[in-house]
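Here the complex is missing a single protein chain, while all its other protein chains stay put.
This part shows subunit A:
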Amino acid sequence: MINAVLVFNNNGQPRLTKFYTQLETSVQQRLISEIFTLVSNRPNSACNFLPLPPLLASSSKSSTPTTPHNDTPSLVTYRHYATLYFIIISTSTESPLALLDLIQVFVQALDGLFENVCELDLIFNFETLHATLAEMIVGGVVVETQLDRVVEGVKAQGKVAKRPVNEGKSGLGLGGFGRGEGVWAGR
C-alpha cells in the first residue's frame, strides 16, 4: 500500500502532505526534510527511486528475502516536474514502475483541472490538490487510475477555482508532456 504522498518544491517547501498513518507533525516535517535532502542531490540521469531516508531505513533492514511482502515502507518513488517534486512512499506490494505512472496520472489530472498547471495553482488551491488525490488514493490504496474519471470526480465536488487573475501567468505554454500521451502507453 501507499504510506504517504508528498509534494514539495525545489526549495523543499511542502505543497501537499498526505500521510496514510497518523504521524506527529514534527516527525512529518523531519521526514520531508530528509527526503528533500536525498532528492535534491540527484543527478539528471539518475533513476526515480530513492534510497530510504534515515528515518525509515533503520527499521527496514530486517526485511528478509524469505518474506516477499511486509508492512514496512520500502520504496520511495519520485518525479520532478518543473518546480515540484512528487513523492510516493510505499510498501513492496506496489509496483515501482506503476507508481511512476500513477504520479504522471496525478499531474495530468491536475493539468486537466487547472489548464497548464503550475506550482502557483497548487499553492492557492491546495484543497483541490487534496481532492484530486482523494479521488485517486483512499487510505493508501489506489482507487482510480483513469484520468478522465479522476477529473470528473473532482469536478463533481464543485467548481475548481482558478488562480487569482492578478497573480498573472506569463511566459508559459510549454505544451506537451515529455512522455507518451496514453497514460499507460510508455511504461
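Everything that follows uses one rule, which is that contacts are C-beta pairs under 8 Å (C-beta built on N, C-alpha and C of every residue); 3 or more make two chains touch, one makes a residue touch a chain; residues count from 1.
In the analysis below, contacts and distances are computed from a predicted model.
Set against the options "Elongin-C", "RNI-like protein", "DNA repair protein RAD51 homolog 3" or "AP-3 complex subunit delta", the UniProt name belonging to the omitted chain is "AP-3 complex subunit delta". Contact between subunit A and the unshown chain involves residues 1, 3-4, 9-33, 36-37, 40-51, 55-56, 58-62, 65, 68-69, 71-73, 79-84, 89, 93, 95-98, 100-102, 107, 110-111, 116-120, 123-124, 126-127, 130-131, 134-135, 138-146, 149, 153, 156-158, 164, 168-179, 184-187.
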